[in-house]
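Apart from one protein chain that is not included, each protein chain of the complex appears where it belongs.
Then we have subunit A:
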Amino acid sequence: MRPRTIGRLGVFVVTVALLGVVVVLSLMVGRQAISPGEVIRALLPGATGDNADIVRGLRLERTVIGLVAGLALGAAGALMQALTRNPLADPGLLGVNAGAAAAVVTGFAFFGVADGFAQTGLGLAGAAVASVVVYLLGSGSREAATPARLALAGTALTAVLFSYINAVAMKDQASFDEMRFWVVGSVVNRGYDRLLIALPLIVVGVLLALAMTPALNALSLGDDSAHALGLGVGRARIAVAVAITLLCGAATAVAGPIVFVGLTVPHVARRLVGADQRKVVPLSMLLAAGFLVFCDTLGRVVSGGAEIQAGIVTAVLGAPVFIALVRRRTLVAA
């Protein structure tokens, strides 16, 4: 093997190791600290006792949900940035997550839809509609959608959707409660049943994403070159868009709207392994899963008593990255 290949393999090995550390850490840390050995013992089949109850009953669920939602958001972010050739693409910022949230809140407030299955479906539909709208708005002219346009279109859409969500939330107490759940992304108390419904969609989305990475490499050369390489450009774009919608919709249905994970992580991944989407997409998944679990853990310890929702931590950590990207001269012509 060439040294570069070993280096990139090394990146994956280190990432997986870090992911393991973050997961164990997230199970250890909390109001009652548990040692790593105890955590592993608690996870073994047949374990009993207080520690096992805490680890399995309380912490494992949010860690698993954080992993799955993070993985989906990381993949969606990487796909979005590759598809739109837009370094600022992020499912949260582009209003896709807001679309999912708006659909779910509508279903709850007006049609009494409260079960996880229907809510996931609504979340998916909302995400799909929002992403189409943003893309149409962002590429209103004959030219391709530029980064700035998409971000602005996303802002407009997010503003409309959150105003709408607020309006619905004023309807009654139950809707207000439900809205609070959907306005801030979090991985706490989401429930395994919701996860089980979303999981098949995420699996399909991930497989589709991985299958489309060679096509994304071809697309990065420009539509004409991709066409010359024998790629069905239109069909490839649609397949990637389907994967994005599945991943964003399902992640939002599980964890609520989470911003900046899908934006930040693919940039880190590209720094580490270069521009080859066959490596960027899977690495983004692993890094994003770790990042979201880490943010959740951080929100648990950073403020002593009460917790800070993972979605808030990702925004606080992710926004500076966004601003740093915007400041790069290449992105916005001065």
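Here is the rule we go by: contacts are C-beta pairs under 8 Å (C-beta built on N, C-alpha and C of every residue); 3 or more make two chains touch, one makes a residue touch a chain; residues count from 1.
The definition used in the following text is that contacts and distances are computed from a predicted model.
**Q** Can you pick, from "Rhamnose transport system substrate-binding protein", "Iron-enterobactin transporter permease", "Choline dehydrogenase-like flavoprotein" or "Actinorhodin polyketide putative beta-ketoacyl synthase 2", the UniProt protein name of the chain not displayed?
**A** "Iron-enterobactin transporter permease"
**Q** Where the complex has a chain not shown, which of A:Leu25, A:Val64, A:Val160 or A:Val268 is the residue touching it?
**A** A:Val160
**Q** I'm checking contacts with the chain that's been left out. Which of A:Val55, A:Ala89, A:Val259 or A:Val281 qualifies?
**A** Candidates A:Val55, A:Ala89, A:Val259 or A:Val281; residue touching the omitted chain: A:Val259.
**Q** Taking the full complex into account, what residues of subunit A touch the chain not shown?
**A** 88, 92-93, 137, 140-141, 143, 148-149, 151-153, 155-157, 159-160, 162-164, 166-167, 170-171, 176, 180, 183-184, 259-260, 306, 308-309, 311-312, 315-316, 319-320, 322-323, 326-327, 329, 332-334
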